[in-house]
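Every protein chain but one is kept in place in this view of the complex.
For reference, chains read A, B and C in written order, and residue numbers begin at 1 within each chain.
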C-alpha cells in the first residue's frame, strides 16, 4: 500500500461518466495524494467507438492539467488488469437499450418499470452478475490484491455477489448518500463538510438520520423542509414529495428511490405518463448521452464539460476517487458505502451487503455500528434483503424459481401471477445476456 | 398443577362455538383427564341473549353426558375470574357488524377486505388489544397463576400483546395448522395421528414442511396434490389453487391465508365479487349464526349440533381443550401454537410471538427449534412481524403514525396514500371501540 | 425409513459394553419395534480377542432370546458399513493404556488428569477425531443415508466434528442426563417416566432444571437433597457434594463432571490421592474389564451379566437403542442428546454441538428451544465451547497453537506455561495416534 506508482483500471471506460473520474484522478495526482502512473480504460467491442471518443478527451484532460498520468485505451481486459492496484467498474450490460426494456416491459403488466428497482432492477442484476464474477475471476488471477471499487448498479446486489462469490476486496459505491448530504448543505447554504449524517440501510433503500449542520441537530428541521418540497432526491426520480406523515413517522430522510415504495401508485402512474410523453428515463438519457459524446468529440475540449452534471450520476466518480484516496492514504475519513454487514445492522445476515457510514483505512471500509433499525424500516429492509439474496442466488445459478420468489415478494410486483408473466417476458427479452439461464431457455422453448 | 377441582372461565361464552368447547371439556372430564368442577361462561351485556341460549344448551349437554361439571352464566367477569385455573377467550369486539365493516371499507379503496389480514385485520387488532389487556389486568389480580388460552383473533398479535404487556402465562391458538394436518390425513385416508408436520411462521402466515404420513416423507407428494386442486385451506378462504411454481419454489404448504399475499390480485377480485353476490364472509356468517342459535334454542337439543362444523372455526375448541389437557397432565404432546420466539426462528426478535410446533408440559408450550426460514419466507415474515409490532404498539398507545407505518408496509395495502385514506375511514368507523385513540379523534375532529 | 430389515453396525464392537447394546436390540426386535436383521460388530486387529469373546456372548444372547438377528464379527469396517442403516460407535483409540496416560501425565504438572476433561480430555479428542472422520468418509461412500449414533467420548466434541466436517447425519449420546433422571426417580421412589427434567449445556457440562416429579415442581427440593449428600453423579466421579451456595446460586443440578470445575482444588487433590491409592479410574476399569471378559468367556452365559452395570457407562447403550427406536418409528419421544445448536441456546454459535432435550422424529433429534442460560453458566459454557472449537480445529488440522490456546483457557489448566509443558509431554506420549500432527513432530524432534 505504500506503492508509489499506481495502476488504475476502469472497466466500462467508454462511459459518458469517464471525464468525471478522470478529472478526479487528475486532482488527486496533482495534490500529491495519489501517485497514479497509469489509467487503463477498458471496454468491449460494442463500446469501442465511445471508448475512442471519451478516451481521447481523457488524454487531452491529462495533458492540459500537466498531470504525469498515462492513459491507455483497450478492449483487452485481462491485459489491463495485470498488476492493477484499483479497479473501478461502471459498465452496463446490454447498454441503454437493455435499460429501456427494463423500464418498458413491466409497464405492460401495470408494474413500475425502473432501472434498479422492481422487475427491471432484478433483470439488470441478472445480466450483470455473470460479468462481474468473470471480472473477479480475472482479478483473482491477475491482481489478487487490488481493490474493486464497484459503481455498477444495482450496486448493493453486485457488491454482495462479489463478497459471497469471490476473494477480491470490494467496496460498493452509490451517489445517493453523498447527493443527500450535498442537498442538505445547499438547504443550509453551507459546505458538505459542515454536514454530518448517519446513513443506514441497503443500496437505493437507505435512510438518513441524526443530521447535524455546523454541529447543531437539525433532523426534524430538514424533514420539515422536505415536506415543504425541498428536493433531496436524485435527478432521475420524479419530484413528488414524500407523504408528510411517513416522514414524521419514520423520523428520517428516505433516499429518493423510496418513493417507488411509499408512493407506489403515484409513481406507477408517472412511469406510464413519462413513457407516453418525454420517454422513459433510459430514452431521455440516450439523447443526453448522444449530445455528450458530440461534445466529447470536440478536439478543443480538454476539461470535463458542465453538461455532464445534468447526466444524473453526478458524484459517483467523485465518491470513487475520494474512496481510493482514503484507502491508499488510510486517512480514516467517513464514506457512505456498501460493505459486508458483519453485525452492523442487527436484523440482517452477517454476510449481507449494507449501505452505511464507514471509516476508511488501509484495510478498507469499516462500518460504524448501527444496531436496531426503526421497526417499519426493519421490516422493509429484511424483505428487500431476502429479495436481493434470491436474485444473487439466481444470478449465479440461473434458478428460475428463485427469481420468481424474489419478484413475488418484491413490493413493486407483490403478486405471483404478475411475477410469472413479467418474468417470462423479460427473460426472453434478455436471453443473450443470461448465459446462466441456458437450461431454462432450453426447457421452455416453444 | 395437581389441583383436582379445576375452574375454567370462557370469555365470550355466548359465542356460537361454545357447544364445541363444552363438548370437549365433557369428554376430558369423563375420560378422567381433566377434573373440571366449574365452567364459567362470561359475556357482556350486548351478548346476554346469546349467552342465555348457548348457556342453556351447555347445561343440557353436561347433564345429558352425566358429567359432574357446574356451568355458570355471568356478565360479571371479575367474579368469574377469581381463582380460575384456565381462561379461554373467544370474543369479538364490536361483534359481526364490526367484522363486516372490516371487510367492506377496504374495498372502497381497491384493497382486500378481510377479518384478520390487511387493513381489516389491523382494525380488529386495535379494537381487541385494550380489551385483552383489561382481562389480563383482572387476571393478574384475581388469578395470577391461571393460564390464558387465547383464540381471539388476530391470535398471534393478541398473544404477543399479552407476552409483552402482562405477566399472565399465555398460549395462542389457531385452528389452521390442525386443519392442515386433518386435511392431509384425509388425502391419505388415515387418522391425523399418523401425520407428522412441522409448522413455522406467524399466525395466519404459517408454512407446513417435512410432512410424514405413516413415517414416510410425502412433502413433495402433498405439494403435487395441492397443485392438482386438493384443498388444504380453511372454510372461509376462496378455493383457488396456489400457483404451482410458488409451491415448488418454497417447498412447503402455505396456510390458506397466504393466498391473500401470493394471489393478491385474484383474491381482491374475489372479495369484490363476493361482496356483490353472496355477501362478505361476515355477512354469510351472520346468517349461519342466526340459524345456529335457532337450533340451540331447542330445549330437546343436548349435544353439539352437526351444523356447527360448517361454521368455519372448527377445531379451535378441540385445540383449546387438548392444550389444557397437555398442560394439566404435562403429557409432552406436540401442539401447533403461538408462543414467545426466544430464538426459535433466527430472523425474528426474541420477544415476538411465533406459531410453531411446541412440546407442551406443565410449564406450558416449549417450541422446537426452527432455525433459518426459507429465504423468501424469511423476508415476508420479517415484514409481517414488523407490521404486527407496529400494530401492537399502536393498540397500546393509540399512536396513529404507528398504524400508518404498519399499513403502508403491509403487502395488502403497500402504498402510503391508500394507507392514509383507508385508515382514517376505518378509525372513524370504529371510534367507539378505540379508547386508546381518544386524543387522535379529538385532534382530528372536523 | 420404512425399511423392514435393518442392518446395524457397532464400531468398537469388542467393547465390554456390547452385551448391553445387544440386550437392547434383542428387546426392541422381540417387541416388534425394530426389525433388525443383522448386527455387525466391528473392531480392529488389536481388539480381535475381545471381539471374539464378547461376540460369542452376543451370539448366545440372540439365540437364547430366540430373536431372528444375525450377528457378524469382523475386522473389515468397510465391508460392514455397506448399506448400513444405523452405525453406533463405542471405540477408544489407544485403548485403556491411553486413558491411563491421559489421567496420569497432567498430575505431573499439578493438573487434574481425567478422561474427558482438561488436558486428558483434549488428548482423547485429538486421538479420536482422525478416526471418526475416517469412519464418516467410509459412510459417505458406503451408507450415506445411515444414522451415526455416537457414544464415543468426548461425545460433544466428536459430534460437533462430524457436524462440521461430514455430511453424515449424527446424534451424540451421553449417559449423564439419563443417569440424573434415574437418580431423581430413585430419590422419589418412582419410575423415570414420572420425572421430567430440562437439560441444557454441553456434553459433560450440562445442567438440569425445571425438575418435575409426578407433575409437581421439585427443583429446589432436589437441590436440597443434593446438598444433603444425595448422589446424582456418575460412577466415575468422586462423591463430594457440590458447594451448597453454588447449587442455590445457579438454581440447577450440575452434571457430576462440574465438580472438576466448581471444586477444582479438592478434585485435584483426590485425583492425586487416587493415583497413589486405588489407582486412576482407568486403572480400576482395566481390572473390571478383565473380570468382565472372564465372565463373557463362560459358554454358559447367554444374558448380560449384572456386573456390567458396575462398569460406569451404564445407560449408554440403553440410550442408543431407544434413540434408534425413536428415529425409526418417529415416535416423538424426548431424548437428551448432542445436536447442532441452531439457535437453541442464544449465546452459542449456530453450528456448535449442544446437549439438550430433543424431540426425536424420523428426521432425527429436534432440540427444544432453550434461550438464555443463567449468567455464570453462560460464561462458563461460552468458554468451554471456544475450547472445544479449538480442539476440533486442531484435531482436524494438527495445529499445535490451537491446542495450546485451548488448554490455556481451559479452567482445569488456566496458565500458559503449564499448558505448554503438559501439552508437549502428552503429544509425544500419544505420537502414534496423532497422524495430523506429523509436521509438528517432525519440526520438534530433538
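FYI, a contact is a pair of C-beta atoms (placed from the backbone, for glycine too) under 8 Å apart; a residue touches a chain by one contact, two chains touch by 3 or more.
What you see is a predicted model; the values in this text were computed from it and never measured.
A.B. asks: What are the shown chains in contact with the chain that isn't displayed?
C.D. replies: Counting the whole assembly, the omitted chain is in touch with A, C.
A.B. asks: Looking at C:245, C:277, C:299 or C:442, which residue reaches the missing chain?
C.D. replies: C:245
A.B. asks: Which is it among A:167, A:369 or A:444 that touches the chain not included here?
C.D. replies: Within the whole complex, the residue contacting the unshown chain is A:369.
A.B. asks: Using the touch definition up top, pick the residue from C:54, C:253, C:390 or C:426 that touches the left-out chain.
C.D. replies: C:390
A.B. asks: List every residue of chain A that touches the chain not included in the displayed model.
C.D. replies: Given the touch definition above, chain A has residues 1-2, 196, 210, 212, 214-217, 329-330, 332, 334, 342-346, 350, 359, 361-363, 366-371 touching the missing chain.
A.B. asks: Tell me which stretches of chain C touch the chain missing from the display.
C.D. replies: That gives, for chain C, the contact residues 243, 245-246, 248-250, 262-266, 347, 375-376, 378-380, 382-387, 389-390, 393, 401-402, 404-406, 408-409, 411, 414-418, 420.
To be clear about the criterion, only the chains that are shown with their structure count from here on.
A.B. asks: Please name the chain that ends up farthest from chain C once chain centres are defined by their CA atoms averaged.
C.D. replies: The chain farthest from chain C, judged by C-alpha centres, is A.
A.B. asks: Rounded to the nearest whole Å, what is the centre-to-centre distance of chain B and chain C, using the mean of the C-alpha atoms as each centre?
C.D. replies: Their C-alpha centroids are separated by 45 Å.
A.B. asks: Find the geometric centre of each of chain A and chain C from their Cα atoms only, then give the gap between the two centres in Å, rounded to an integer.
C.D. replies: Measuring from centre to centre gives 54 Å for this pair.
A.B. asks: Could you list the positions in chain B whose residues touch two or more of the other chains?
C.D. replies: In chain B, no residue touches at least two other chains, as defined above.
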